[in-house]
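Submitted below is the structure of interest, expressed as structure tokens.
One chain of protein is taken out of this complex; the other chains stay put.
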Amino acid sequence: MSTTAIDREWRRYTPRERLGRFALYFGLVFAIVVSLRTVQVIPEFLYDAHEQMADLFKRMWPIAWSYYPQGVHDALIETLHIATLGTILAIVMALPLGLLAAHNITPNTGLNYLAKLLLVSSRSVNSLVWALLFVAIFGPGALAGTMAIAFRSIGFVGKLFGEALEEARPGPIEALKAAGAPWTSIFIKGYWPQVEPAFWAIALFRWDISVRESAVLGLVGAGGIGMAINAAMDLFQWERVALMLVAIFAVVIVAEIAVTYIRTKII
Amino acid sequence: MTAVIGPSGTGKSTLIRCINRLVEPTAGAILFHGVDLAQLRGPALRATRRRIGMVFQEYNLVERLTVMENVLSGRLGYVSPLRAWLRKYPQEDINAAWELLDAVGLTAFSNQRADALSGGQRQRVGIARAIMQRPELLLADEPTSSLDPKTSVEIMELMASLTGSRGIPVILNIHNVPLAKRFAAHIIGMTGGSVVYDGPPAGLTDHHLKQIYGGEDWLE
Partner (left out) sequence: MSAAAQARPPAFLPNWPVRLAWLVLAAYVVYAISILDITWGRFVLGLENGVKFVGRMLPPDTAADKMALMARGLYETIEIAVIASAVGILLSLPIGLFAARNLMPPWITWPTRLFIALCRSFHQVIIAILFVKAVGFGALAGILALTVASIGFIAKLFAEAIEEISLKQVEAIRATGASFMNVITYGVLPQVLNRFVGFATYQFDSNLRNSTMVGIVGAGGIGGTMFAAFQKFDYDYLLTILIAIIALIMVSEALQNWIKKLYQ
């Protein structure tokens, strides 16, 4: 029997998948086209945009280095404090939520959903919005900023921590259960050693992001260098703004280097 | 030492795991010193579990902890979580741990992480951990299936000598019949989910093995 007579069609995806993919592509293109047509962009602004940007950069030069000690340094340090304290507070609040969200630790699906809902809400609200809320509650200043960073970070830390817990190998846990250990001991000696590297990686990662976010919280009054930027912009002191941007850039780079270094040490 | 033998999927592992309730029995009773293990819950279950030690096929050590910590985790059913966290185990437990490490030949590795050890070494730690519980019964779920032939024999000898000298009965689940016949005083053969042989190794003939495993080619 000749095998060439049998027509074998190679299909990479089932018909249903193909339909889904097609729908996706179509939806994407549709969304883009509709957006382009309906977005309100004033063409004149677009045409002289590059001129405006050049003008802006000209005003930023020369950078006002001398302003650093009096106007920038303290604000920068305050920003770092906000980021660090906020991250620490977030970790403390996120740990129980992460435990609740992990199905192998909390078998109750209802609690899992509740915890995940809280975590998603924390992530969905932008840190600036959190900052607005906390400024309204606590008044302007670093306290609002710290709380904002904390509440924003809970979702991030909690979700990743919960996922790390769910990926823990069940074998050692089974062994400790078989030895009759109470649940707390199983967690301390069984789960925690497995998730510890992931935990620190998550904490460091989040701190890194928080440093960036803390820099802008001041724009809405929540402390840190953002407030200095706001003040300088209102007075059109663009050279000072440039200085602050450079300062933020430097801090972010230093933070990344520090985080990379610490990660290699503890993993 | 009692060995349960049988083909894969016949329920040997399930049988053993029902004893310490890692698997929930759907019907029947498990009598241990007159107490029905199938009915226990909560603290009573935990209290019974700590009297029963278990050795696993995949060793099930906590990889990132040291050998000493893994051995001592056999006492977790007896120390409070706080003391466990602070690593304040009673001195007699620590002494016992050192003795066991000597007995399994891993004293030099006491401060190394468990994932730095070979398979055979890890299983020794597993055995030491189970015996740290000072158990009244030792269960073993295919303890040699992940090991090479030479190491398998060493592990079986180790288990036999440690449990023999301490008077701990062992129920183990194994698919290597020669090993079972060599070390076990009693053999239980299972097939299709039910027991078809229950007696001494000497009485285990080829006829029984055919009944248990089916086919002839694998018999020497």
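Here the chain labels run A and B in written order, and each chain numbers its own residues starting at 1.
Quick note on the criterion: a contact is a pair of C-beta atoms (placed from the backbone, for glycine too) under 8 Å apart; a residue touches a chain by one contact, two chains touch by 3 or more.
Just so it is clear, the structure is predicted and the values come from calculations on it, not from any experiment.
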Among the options A:A101, A:A115 or A:A142, the absent chain makes contact with A:A142
Answer key for B:A3, B:I16, B:L37 or B:M68 versus the chain not shown reads B:M68
Chain B positions in touch with the non-displayed chain are 66, 68-69, 72, 87, 89, 94, 97-99, 110-111
Even though one chain is not shown, chain A touches it at residues 17, 20-21, 24, 28, 31-32, 34-36, 38-42, 45-46, 49, 52-53, 55-56, 78, 81-82, 84-85, 88, 120-121, 123-126, 128-129, 132-133, 136-139, 141-143, 146, 212-213, 215-216, 219-220, 223, 229, 233, 245, 248-249, 252-253
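As a convention for this text, only the chains that are shown with their structure count from here on.
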In whole angstrom, the CA-centroid distance of chain A from chain B equals 46
Note: in the complex, chain B contacts chain A through residues 20, 22, 46-54, 56, 58-65, 69, 73-74, 76-77, 79, 81, 84-85, 126, 129-130, 133, 139
In the complex, chain A touches chain B at residues 171-172, 174-182, 184-186, 188-190, 193-194, 196-197
